[in-house]
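The complex is shown incomplete by one protein chain, all other protein chains being positioned as in the whole.
Now for chain A:
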Amino acid sequence: MGAHSESVPVSENAGGESPIELIEPMEVTEAVADAAAPEREIDVAVGDDLVEVKNLTVKFGGLVALDNVSFTIKRGEILGLIGPNGAGKTTCFNAMTGVYKPTSGQVLLEGGLLNGMKQHKITRAGLARTFQNIRLFGEMTALENVAVGLDARHKTSVVGALLRLPRHKAEERSAIERGMALLEFVGIAEHAGSLARNLSYGSQRRLEIARALATDPKLLCLDEPAAGFNPAEKEDLMALIRTIRNDGYTVLLIEHDMKLVMGVTDRIVVLEFGKKIADDVPSVIREDPKVVSAYLGEPEDDFA
């Protein structure tokens, strides 16, 4: 079973005033991890470094979007990546997942270098992401969308599919079971047969998470998953993200909403103008003068 709450690296989260209790595994949790990814090894070495970002630099022409950024993501934690608009959060994401080629620096997953790998190979290596602006396959049903993610682990060849060989049939069967389990997990199972473009906004966001989880990632990267959500929906989303982590996934979260970030993350990396300015637990980050000034402006700044 997937829960391993005792070994989450940071748990002195949000001194007192935080409305969220820490890590309450939901009843569905264990079943889902098993159904969605039965062959996963999740109880290994919680707390060691899963992803290492080393001196990552991304330049677009003369513009330095990301300047020598280094941080690590530990297995089993929820790491928040925050910063003002244009700080380089999404650039960092894109450089990690292979959308951009970093100008210099390295991204290591379990010690293996990801730089220069094709995007789909990075996904199969264990890095899955969602998009800031939802990018589902609109003409496919919710279940089919998830099946595309599941296919990342499937091995049926074109010939196998053409002739409906036994492996194809077995994988199709398991895709249905695991796909439905994932949809149930994110809470949109009743819409399994609806086209993705016809889903409500909130369901689309949840479907994106389910699709990313379907690729069986070691690290799940969520790019502003709560954008456009109302407070109640954000509450639900936080619970979902925590459940995902409790299920044994490691999560990297880009988010603007401070309450969400402070409430759900174990550790936060703050970017400003492409540089890392802070890297600590939420309670320290919120008092960090550099972070506060990055977000609210420095008192002595002259706006006249």
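What we mean here is this: a contact is a pair of C-beta atoms (placed from the backbone, for glycine too) under 8 Å apart; a residue touches a chain by one contact, two chains touch by 3 or more; residues count from 1.
The criterion applied here is as follows: contacts and distances are computed from a predicted model.
One chain of the assembly is not displayed; among "Ribose import ATP-binding protein RbsA", "Branched-chain amino acid ABC transporter permease", "Aminomethyltransferase" or "Carbon-monoxide dehydrogenase small subunit", its UniProt protein name is "Branched-chain amino acid ABC transporter permease". Considering A:199, A:219, A:253 or A:271, the position touching the chain not shown turns out to be A:199 (whole complex). Considering A:54, A:259 or A:275, the position touching the chain not shown turns out to be A:259 (whole complex). Seen across the whole complex, the unshown chain contacts chain A at 17, 84-85, 97, 99, 118-120, 123-124, 128-129, 131, 133-141, 143-144, 147-149, 151-154, 156, 158, 161-164, 168-169, 171-173, 175-177, 179-180, 189-190, 192-195, 197-201, 204, 211-212, 215, 224, 227-228, 256-259, 262, 286-287, 291-292, 295-296.
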